[in-house]
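Accompanying notes for the structure given below.
Of the protein chains in this complex, all but one are displayed in their positions.
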Amino acid sequence: MFRVIDLSPDGKLQVRDHVEDAAPPAEGVLRWVDLQGDGQEGQSLERLREEFAFHPLAIEDCRVFDQRPKLEEYRDHLFLVTQSFAPPDTPTTSGAARVGSCDLRLYELHAFLGKDYLVTVHTGELPALEQVRERVIGNPSLLERGVDFVYYLIASRLVEANFPILDAITDELEEVEDRVLSAPDRRDLSRIFELKRRLVLMRKVLSPQRDTMVMLARRGDPRVSERSSLYFRDVHDSLVRLNESIEANRDLLGNALDAYLSAVSNRTNEIMKYLTLLSAVFLPLAFIVGFFGQNFDNLPGLPHWMGSDALMHVMVGLCVGTPIAMYLWFRLRRWI
Amino acid sequence: MFRVIDLSPDGKLQVRDHVEDAAPPAEGVLRWVDLQGDGQEGQSLERLREEFAFHPLAIEDCRVFDQRPKLEEYRDHLFLVTQSFAPPDTPTTSGAARVGSCDLRLYELHAFLGKDYLVTVHTGELPALEQVRERVIGNPSLLERGVDFVYYLIASRLVEANFPILDAITDELEEVEDRVLSAPDRRDLSRIFELKRRLVLMRKVLSPQRDTMVMLARRGDPRVSERSSLYFRDVHDSLVRLNESIEANRDLLGNALDAYLSAVSNRTNEIMKYLTLLSAVFLPLAFIVGFFGQNFDNLPGLPHWMGSDALMHVMVGLCVGTPIAMYLWFRLRRWI
Amino acid sequence: MFRVIDLSPDGKLQVRDHVEDAAPPAEGVLRWVDLQGDGQEGQSLERLREEFAFHPLAIEDCRVFDQRPKLEEYRDHLFLVTQSFAPPDTPTTSGAARVGSCDLRLYELHAFLGKDYLVTVHTGELPALEQVRERVIGNPSLLERGVDFVYYLIASRLVEANFPILDAITDELEEVEDRVLSAPDRRDLSRIFELKRRLVLMRKVLSPQRDTMVMLARRGDPRVSERSSLYFRDVHDSLVRLNESIEANRDLLGNALDAYLSAVSNRTNEIMKYLTLLSAVFLPLAFIVGFFGQNFDNLPGLPHWMGSDALMHVMVGLCVGTPIAMYLWFRLRRWI
Amino acid sequence: MFRVIDLSPDGKLQVRDHVEDAAPPAEGVLRWVDLQGDGQEGQSLERLREEFAFHPLAIEDCRVFDQRPKLEEYRDHLFLVTQSFAPPDTPTTSGAARVGSCDLRLYELHAFLGKDYLVTVHTGELPALEQVRERVIGNPSLLERGVDFVYYLIASRLVEANFPILDAITDELEEVEDRVLSAPDRRDLSRIFELKRRLVLMRKVLSPQRDTMVMLARRGDPRVSERSSLYFRDVHDSLVRLNESIEANRDLLGNALDAYLSAVSNRTNEIMKYLTLLSAVFLPLAFIVGFFGQNFDNLPGLPHWMGSDALMHVMVGLCVGTPIAMYLWFRLRRWI
Partner (left out) sequence: MFRVIDLSPDGKLQVRDHVEDAAPPAEGVLRWVDLQGDGQEGQSLERLREEFAFHPLAIEDCRVFDQRPKLEEYRDHLFLVTQSFAPPDTPTTSGAARVGSCDLRLYELHAFLGKDYLVTVHTGELPALEQVRERVIGNPSLLERGVDFVYYLIASRLVEANFPILDAITDELEEVEDRVLSAPDRRDLSRIFELKRRLVLMRKVLSPQRDTMVMLARRGDPRVSERSSLYFRDVHDSLVRLNESIEANRDLLGNALDAYLSAVSNRTNEIMKYLTLLSAVFLPLAFIVGFFGQNFDNLPGLPHWMGSDALMHVMVGLCVGTPIAMYLWFRLRRWI
């Protein structure tokens, strides 16, 4: 379904959705064409290719969910792929798709930016784009600033949407690290790995996006006005911050993993200590009672003691004294 | 065996396989010469060198299975080496050869790209090249776009063939990680190492290939038309995506390895815990029954108990109570 | 609250705090406008935007605590964000805010640097800025050197303030490493992780700051005099040293972590050795006394020994000799 | 000892070894001077310095075994240091010297490349150089291509000599990894470290050599003809492949090390399991026989059983049943 917004030179805004409007605008008119695909948009893409003379390779890219942001320069337009993450609990009915083994979801926007037109192509509904569309309809002066400015508005919202997701990862990372240091659990390890998968994916997507924006921010391209380039510099700045946060989080993830592994080692130590303590107490005791359980008729030198209380007291004394001595020695060696 | 396809200026296509056709085409004619080697193609290469005046070093490179993609510029032609992977189960009768200790197989294509000719040299059959050959014979307009476009068609198919192989690695990596987290096995470790070997090899091959394609995508070379350079940019883009996926997979491979090592540690812990539990139960019991197994005539202070039921009950009580007490204490310390 | 310092061409200094002075200075006058925010400075920022024609994006950046130093060039002024750390025990009433999970605090200064004006914006009181303000009021010749020199004075103090903080980290790192090598403790691990968090944060902040200063040190910008650029080079040099120290500390942090992990392993070894020693002594003893505790009527071949002293002496000899033999064997194998 | 080969303009080759020939050639003559040192070549070097006006620093470099390949540009000649490895079993009588703690041996060649002369300086015999010398004497047309081409021939052979050495490392690495996965041994660890030492040394030597060759391959230097630069590009390509193989091998070396460490952990696990199994069987048995070894006159409630077969059977049953029960429980928990 095509949704077209035209701004005529006299500042009048027109909102239409006829297929015929999916074409380059008349002289002096600024036009934004939005194509929201539903999986069967092949014909619509074909129409765009014919009307705007878009390159077959760019149209080909619009057909597939691409997973790599890029900017490609063609003779009279730029082709842009922008991506953004949605939290794991985003309803699947929206335009966000799952990628890879990570539970994050991904929005993807394809755009053709010409001098006087912006064509956006996407599958499903993009909240960021809808919001900009409403603002543009309510405030024509936004479109008056140029179609590049409209693209900035969308790209900016898409990029900003990554901040809460990365913040959530940071928070969970700290939480996991704290938990692991106090009471490590096998599930924490799965959690750490899931966080790492998310960071790997975010870096894979947001790192090339940074390069894309720096190309728009660099003044000189005829499709981007000098005024707009300042705004794209701002988006680039946000992406740099996102990428630095991702790197910092990856560094800290090592902390959580080291904490887990060392916690497991420590636990081994603790169990070993208890086992050794047990053995230290009961192995000597077993010897003592075994000693007096031997079937000698009498112990030489102390035959008359055998039935006496004295030997009995010695035995009981040893049975009480040995554990105490062991315990004290352990304390002395600082093992418990 | 030489296989030659000629496109004369009037759009007529000729397919031949005479040795004499392995020469630069007449003015206005576009020619694709394919030499499929069988290990004894020395004479054919020599003929190419003489007819086309190819550099001896390039001809030398055609003789050996090279393992490094590259682009070399000579005065009037480019020499290109392109590689691609085939899955481990590819039949060895094809042109794919095993490399290194990894079970992936490798295709290799050598090509000379001139203004009006394309010479491709390879050992064994390359599926990607055969497909393009059939398409060109069926559709002469493809060759009409230039010999550089024909080379793009082959290179593009070679590069795309790597995606399913990398996807298979990604899938297996996730599978191994899941398996290791639930029930680690010594064979998983071998599997992880095999996957790492594959990734190391893929990076070694696909990373220089990226540089090769960016040189073709950069406009300006007289052998590559501006129109074709857009297509090579697309191949370059695929290679960038492949390389990013390789990096991401290498990151995730660390997960699987850490999971395995931590699983081994955890298992040690679990066994240790059981051993300690066993000792905690039976060492005290051994002491108790040993104590009452001593050969004292009578225990002082309680001689009349010796034969009594009371002492007997105390003993049985201790034998039952000690394990229970130990068990409760272990629960309290959260060891089981 | 605006605080304005003017230097008229005749060298007279004027200190005022009227809102009306928050405007570009008259010809020949150098002006420093300082806006100390309190969370409700929206109107003041709006006034700056109108009077100085600052870009909305820069004004937007002034509103939020940004966490990324940068330099942005606008047509007739530079927009600068500088950050600096304060030690963990800085009172929260100052302008320092906590960031992330680390217990360091952060100062942030926004500045607009024009040809004849400097506008500084910050939340809460910045000690570095207050000191420079007092020095400028006491010594007008400092402002005479240009507003860029005043900015240098502030930036220099902000940067220098990081040295004692990094030195404290270095000291603590060495202390932890020493302690871990002699007597490792679970709390040392938390300490190591806290130090790593600090280093990660410091690198995230100070690494882009380095790039900012190198841009000011590079001669050529009309807002920075050649004389001042030498001073900014000095600040840049300090930042390079800070970053190198951070890297060196990160390297050494690995030492502390390795020391901790190896200490845990060593402790396991020591406990194991003790347990083995215990078992080596008492398991044979248990066998010996068990042997003589059997209910055979008489031991064949030595029936007449059963009640004799000889067998008794053998038994006692074994009970004494076995531990000694075990001990000697352990020494021989260098286990204790 | 100087060995001089002259090619006069009329294509006649002259081989001499007079000291007087160690001088710049006459106009139109191409000259290759080879100085094979024996540790006392100080005077010969001095003669070279005087006759050719070589820089004292370059002559100084010729005196010492240098361990760093480089290319230095002087006014009218290039000074080149090239290195190559020889396998560990190379006889020490050759020009190969041991370096560092690794058992590889190193060849080193110093060369001065002028417009019409090539001076090579080395200690001991270099097989690569001898082979080229023989080929040149047998085939004057090689020298006709220029002294730079002669240098290419030597450098090419030196570089190619590294391939079999690196291949041997790769093979041994795979062998070690396989062995470690099946039956790890303490000597494998020493082997892994030795391989790592070799790779570290090879990278240290071959990585700067790559930069040297790229400078010769870049067209423009008056001492290197355009035709020869194509050949140096080929040597550079070999060096790039060598360096990539070194990197790949370093990656795989991590595999072998991880395999070893995990094998040690697994072995600990296996031993622990056996110990636990032993304890699980015999600790209960010890309790059972201890229980019936107590000196109660009669067990209350079952006095008439004491001498009976029934109790006897219960005891024997427990002694047989307990190990079986333990074994089954272990299988259930998948511990054995």
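We just call them A, B, C and D in the order they show up, numbering each chain from 1.
Operating definition for what follows: a residue touches a chain if its C-beta (ideal position, glycine included) is under 8 Å from a C-beta of that chain, and two chains touch if they have at least 3 such contacts.
Bear in mind that the values here come from a model prediction, so they are computed numbers and not experimental data.
Touch with the chain omitted from the figure is made, among C:Leu57, C:Ala97 or C:Leu252, by C:Leu252. Here the missing chain is touched by one residue of D:Val29, D:Ala97, D:Ala161 or D:Met315, and it is D:Met315.
Screening C:Ala23, C:Val214, C:Leu283 or C:Val316 for touch with the missing chain picks out C:Leu283.
Looking at chain D, the residues touching the absent chain are 55, 57, 67-68, 70, 72, 74, 100-101, 183, 186, 189-190, 193, 196-197, 200-201, 204, 208, 257, 260-261, 264-265, 267-268, 271-272, 274-275, 278-279, 281-283, 285-286, 289-290, 292-295, 306-307, 309, 311-313, 315, 319.
Remark: the residues of chain C touching the chain excluded from display are 170, 174, 177, 181, 230-231, 233-234, 237, 240-241, 244-245, 247-248, 251-252, 255, 258-259, 261-262, 265-266, 268-269, 272-273, 275-276, 279-280, 283-284, 286-287, 290-291, 293-300, 334-335.
Keep this in mind: only the chains that are shown with their structure count from here on.
Minimum number of contact steps separating chain B from chain C: 2. Homomeric contact chain A/chain B: same residue numbering on both sides for under half of the interface positions.
Note on chain placement: the centre of chain B and the centre of chain D lie 25 Å apart, centres being C-alpha means. Annotation for chain B: residues 261, 265, 268, 272, 275, 279, 283, 286, 290, 293-295 touch two or more other chains.
Taken as a graph of touching chains, this assembly forms an open line, each chain in contact only with its neighbours along the path. If you check each pair of chains against the touch rule, the ones that pass are A-B, A-C, B-D.
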